[in-house]
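Written out below as structure tokens is the structure these notes cover.
In this view, the complex is presented without one of its protein chains, the others remaining in place.
This part shows subunit A:
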Amino acid sequence: MMTKVKTQGLVTDLMPNIKLMQAAGHFLFNYHSDNSGMSMLLRKVYSSVHAVLIVVNYVCMAINMAQYSDEVNELTANTITVLFFAHSVIKLLFFALNSKSFYRTLAIWNQSNSHPLFTESDARYHQLALTKMRRLLYCICGVTVLSVASWVTLTFFGESVRFIANKETNETMTEPAPRLPLKAWYPFNTMSGTMYIAAFALQIYWLLFSMAIANLLDVMFCSWLIFACEQLQHLKAIMKPLMELSASLDTYRPNTAELFRASSTEKSEKVPDPVDLDIRGIYSTQQDFGITLRGAGGKLQTFGQPTPNNPNGLTQKQEMLARSAIKYWVERHKHVVRLVASIGDTYGTALLFHMLISTITLTLLAYQATKIDGVNVYAFSTLGYLTYTLGQVFHFCIFGNRLIEESSSVMEAAYSCQWYDGSEEAKTFVQIVCQQCQKAMSISGAKFFTVSLDLFASVLGAVVTYFMVLVQLK
């Protein structure tokens, strides 16, 4: 009976994703419950077998491309396919080489601070993040399966030929080629018979697994971004009660009788008992919790006798409460900043490669798209490639953009609370937060570009411009 592996933080949230990645053959060897030498070896063998198969088939496709590079159309089509699947090979290699930094990023959220006043809000936003991550995973898995299915279906339509350039007459002829989803060179004859079925099955497996490899890694990246965004939402949501808590340093006055009763008890103890200063101890009284129960917060100026230690009119316990809440907010925000920095370090280079290859692919696709002459297999396949590639870029651009928006809106949330009622400490807190959050947190592709919707817009614009220019030239 396998014991459930004890995971915490991000790993627990991303477990389905991690399991799928392990199934698809990524070199992901942590987070198993059973870490004995034998099963470790088995898993390594499993991943290596997948890796070898994927790379071998990829090389076969490349050989095919080199073989038939005389005719322009054939060459372009083959180049697009080869580039398309370069993503998978690169991502597989990238993960294998960089798995340490992936593990580090996943482990960053293992210990997070907590505060009794804010646990409910924390849990709520955590749950939101979890739902969104699951939904994204299902969506992308569905899209992958759908794409593979439609690819295989499309293979059975149209003529199964390849273009050859006749050297003498310099015109293109067609030559029959095996009806397989991908054009690749195999050392055996795949025109018909058992070899054909074997090659077909291999290609279906290959299509599914290589698309899954690329997409699952992207999903992990986007899930991290979703998590970071929801944490920022949580921080924004608790800004108002936090400010009211420290605004209470000047103006909170729940109930006259209560206040007097409390101050009289507080006045008697000049130095609070150190044992009682445990967080639970501070919040044990109803009065202390009265602030959260109060919703809008008291706005009456308290003119009761000021307690000896605090000119603000607050008991020492309430001041400590306010300070501990601020400490929670600041520590949590720093934790999010560290998480985002780690995400950027881990995945930035992969994004750079992805964008480079996608740019070249999209340029070639724009050229191919000018040759569409009707509703046929060619049109469907070109449009399919186009939407898939643009979709991949859109996928991480939209989440990168959301992160940028969320992180810069923290400053607005800090301003829109009632900072003018707060103490000096609260005001300087707002000031420092505004300074820090003016510059939005963003993910950059190894510092060359920022991942945002601007990037997607420029890519899309470039493709459209290129397409228009080529159409004109025809």
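Things worth noting here:
Criterion: a contact is a pair of C-beta atoms (placed from the backbone, for glycine too) under 8 Å apart; a residue touches a chain by one contact, two chains touch by 3 or more; residues count from 1.
Just so it is clear, contacts and distances are computed from a predicted model.
Missing chain, UniProt protein name: "Odorant receptor 33", from among "Membrane magnesium transporter", "Glucosidase 2 subunit beta", "Calcineurin-like EF-hand protein 2" or "Odorant receptor 33". Screening A:Asn110, A:Ser150 or A:Gln435 against the full complex identifies A:Gln435 as the residue touching the chain left out. From the set A:Tyr138, A:Phe188, A:Tyr415 or A:Phe448, the residue in touch with the chain omitted from the display is A:Phe448, counting the whole complex.
Contact with the chain not shown here comes from a single listed residue; of A:Ser47, A:Gln231 or A:Gln316, that residue is A:Gln316.
Residue A:Lys327 is the one among A:Lys44, A:Lys327 or A:Lys371 that touches the chain not shown. One of A:Asp345, A:Glu425 or A:Asp454 touches the chain omitted from the figure, and that residue is A:Glu425. Where subunit A meets the chain that is not shown, the touching residues are 274, 277, 316, 319-320, 323-324, 326-327, 330, 334, 337, 424-425, 427-429, 431-432, 435-436, 438-439, 447-448.
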